[in-house]
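Excluded from the complex is one protein chain; the other protein chains are retained at their positions.
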Amino acid sequence: MAEDRPSTEERKPAARKDVIDVLKAIDRRIIFLLIALAVILPLIFHLVFSVRTSPIVQAIFDKVEALPPGSKVMVSFDYGPSTVPENQPMAEAVCRHILAKDLKLYMMAVWATGPPQVEVLATNVIERDFPSKAYGVDWINLGYKAGNQGLINAILLNLKGMYTTDVHGASIDGFEMMKDVQNLTDMSLIICIGSGFPGVREWVQFAGDPGRIPVAGGVTAVEAPLLYPYYPRQLLGLMGGLQGAAEYEAAVVKKYPQYKEHAEKAVKLMGPQTVAHLVIIAFVIIGNIAFFGERRRLTRAKKG
Amino acid sequence: MPPCRKDSGNHAILSRLSIPFSKVLFFRFVRLIRFVPVLIVILGLTISWSSFSAVCAAAGPASKPPTGTPSAGATPAKSAQSQLAAAEERTAPVGHDQGPSALPYVPAPPASPTEVKAIDSPSDHGESITVTWVMSHDDVPATGKVTGYAIMRCETPDGAFEQVSTAPAQSEEYLDTSVSEQVKYSYRVGAICGALVSLSSVAGPIVARQQWFDARVMNLLVIAIILVSAILWFVFQAGRGKKLFIRRISGIEAVEEAVGRATEMGKPILFIPGIQDMDNVQTVAGLTILASVGKLAAQYETKLEVPVSRSLVMSTARETLKQAYLSVGRPDLYSDDMAYYVTDEQFGYVAAVDGIMVREKPATCFYMGAFFAESLILAETGSSVGAIQIAGTAMPTQLPFFVAACDYTLIGEELFAASAYLSQDKRMIGSLKGQDVGKGIAMFFILFGSIVATVGSVSGNSSVAAFTDWLRNLFRLNF
Partner (left out) sequence: MLRVQIPLIITFIVGAALIVAVFVPHFPFYEANENFSVYFDLIAVFAFILGGGNLLKIHGDRIWKKGRDWKYSMVTVVGFLAMLIVGALKIGGPPGLTGDVSADGSWFGFMYDAIFVPLQSTMFSLLAFFVASASYRAFRAKTKEASMLLVAAFIILIGRTPLGHYMTGWLPPELQFLHVPNLSNWILSIPNMAGQRAIMIGIALGIISTSLKLILGIERSYLGGESK
């Protein structure tokens, strides 16, 4: 019947899709799948690249190396579970180096989610690689206190006034390594591993500058560019993201190869990061090929 | 038809200008100045790379800790209690008056520090006393005879001195922060050499007092007075009816058409006022924009949802919306459930909002406030459901994500300017002009300081270098 037949307009065949149309509208799920493969496959096939340490990270390593045995180093765990993949490897690398040098390791947190990361570090690094290090003699976990930059300001002047006990509730005066510590100025170095506020900037502003204490930092890749202005006058070094963590691990393993087995978490993750970056670059190039192809097609259509 | 997405380029910029520019003159000007940035980039590349490399090379090896820092980096000296007791028992070296074969050699005690002074630390709230002295003559790095200085304190001039801390060798100042207000203290400083301590004369008594003005932030006060005066001046001028020009911002102009789009499509508007609390100015700025969006939504009878991350923000958002709906005569459309609490936790909140976007498919999404890592997750999910997205934040780390994923982005101060634009209130527009004074001052000093620093660095002239340091210290904050 006539009314059942499609009209002339409706009978026109759909325009044939060419390569440009396909490249222009790649389904997001394909992108997600390829990114997932880019991360998973290098892990399965153990794709590992050698990492060289950049000067901004080497500065932290050299500072720790130069400290005489028995020097006090404060490490602040100012991050949460969401940035553990970036921050935890740098925290472990730094603490491993500090303990390998027989320095005194003081750990605290200005984030409430920091102390669990200290416990993880104690299991992964101290119990595994330094079983002879005694709690309260070589390392101590002071725990978390609220107050953000106010806390940093307070412990610069009077640490024992704020921290009367360690994280387990034991009196601070009962620990040998706390006996000659009055405040932050007794520290030879402060290292903040952070991912936001309060973080490295607050340590520089409220401890490093007023107390003239060397401060180094380890932050997520997104935050690192904001801290470059502080380097090198106010921040002696900075580890930025997984790359920074991998560079510090590479420096530690180079000097102390006996820790190679457990000390290369970030180095192993550089493989997936590299492949994922290449996939992103590939998609950007594909998108631009589609863009220029479409533009040329429109120009030809106008001329035609 | 949904409104056009963002465009860019000179033609687009020109079309947004509202002042009567000659297009020909503009394009000629642009063609000429195009070469200048290229030249500056090449010059800057060469100079900055050489200085950048020099800085990295200088910063590579570990820097020595600054001198004068109490106890930092130095091996702690033995307790001065025992040293003081030993010093009070023997003031002359044992062994020099006797036959050298009978007793072991004991070195002479070091010279004591001189000119010890104790003053109430300036510009504080009575929490410290500054002790200064002239170093012991024996405090020479080559010999290392003096290993540090013992800081002794007592609460009455005739009382017993007790050690409060030690200062490293080569230092001449100590800040005693363990003092109480209204208590008189006296000080002595002792040069430490092994078990021997040579004490100075008594300095004091001194009392720590609170000061009425913190002189360390004088520069901040001056800048604050200038800026506040400029803002108030322009607010006053605008209040008197003076017409002030402000440039157009495409993101703000798109607000009404974005609301209209949601109305046409019959889908809701989603407004996210950031994930920080009311103590963050960005959240307040976001809520002032919510007032304008609420009025439009009430006029067009469009559904508006405001999931929030903080309870106080929920209360404030409700008040804002209630007033907005009342002001356009549509209180019947308002419901308290428009603004509802989700969770304080960052990723829990973004998971909930993503779920709302995917299920309810809003036509328009506003992201106005402080955001962190969740910004891209929100923007990409909004893009996947086909919403038009207008974002505004003053978080520099999140701006690139919003610029890449959203249709319009209010960058930094544009977020704070939006309420003035949307309300068209003259006094609020006047405050925007006041900000320009601050920008002018900043631009002048950046340019002037860069030129002076470059000249000083290239010429090596010590006077210019000293002037550069003075200029840098002028803007240093000494909290």
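Going by the order they are written in, the chains are A and B; count residues from 1 in each one.
One rule holds in what follows: contacts are C-beta pairs under 8 Å (C-beta built on N, C-alpha and C of every residue); 3 or more make two chains touch, one makes a residue touch a chain.
All values reported here derive from a predicted model rather than from experimental measurement.
Counted over the whole complex, the shown chains touched by the missing one are A, B.
One of A:N124, A:N158 or A:T274 touches the chain omitted from the figure, and that residue is A:T274. Where chain B meets the missing chain, the touching residues are 8-9, 44, 48-49, 52-53, 123-125, 210-214, 217, 220-221, 224, 227-228, 231-232, 235, 277, 279, 281, 284-285, 287-288, 291-292, 310-312, 314-316, 319-320, 322-324, 327, 337, 340-345, 347-348, 350-352, 355, 359, 373-374, 376-377, 379-380, 383, 394, 396, 399, 401, 404-405, 411-413, 415-417, 419, 423, 425, 427-428, 431-432, 434-435, 438-439, 442. Think of the hidden chain as still there; on chain A it touches residues 26, 28, 31-32, 34-36, 39, 49-52, 54, 56, 80-85, 116, 150, 221, 224-226, 228-229, 241, 243, 270, 273-274, 276-281, 283-284, 286-288, 291-292.
Assume only the chains that are shown with their structure count from here on.
Separating the centre of chain A from that of chain B, both taken as means of CA atoms, is a distance of 22 Å. Those residues of chain A that touch chain B in the shared complex are 28, 55-56, 58-59, 62-63, 65-68, 70-71, 82, 157-158, 180, 182-183, 185-188, 196, 205-206, 210-214, 222-223, 226, 231-232, 236-237.
Those residues of chain B whose C-beta lies close enough to touch chain A in the complex are 55-63, 65-66, 68-73, 75-76, 127, 165, 177-178, 346-347, 372-373, 384, 396-397, 479.
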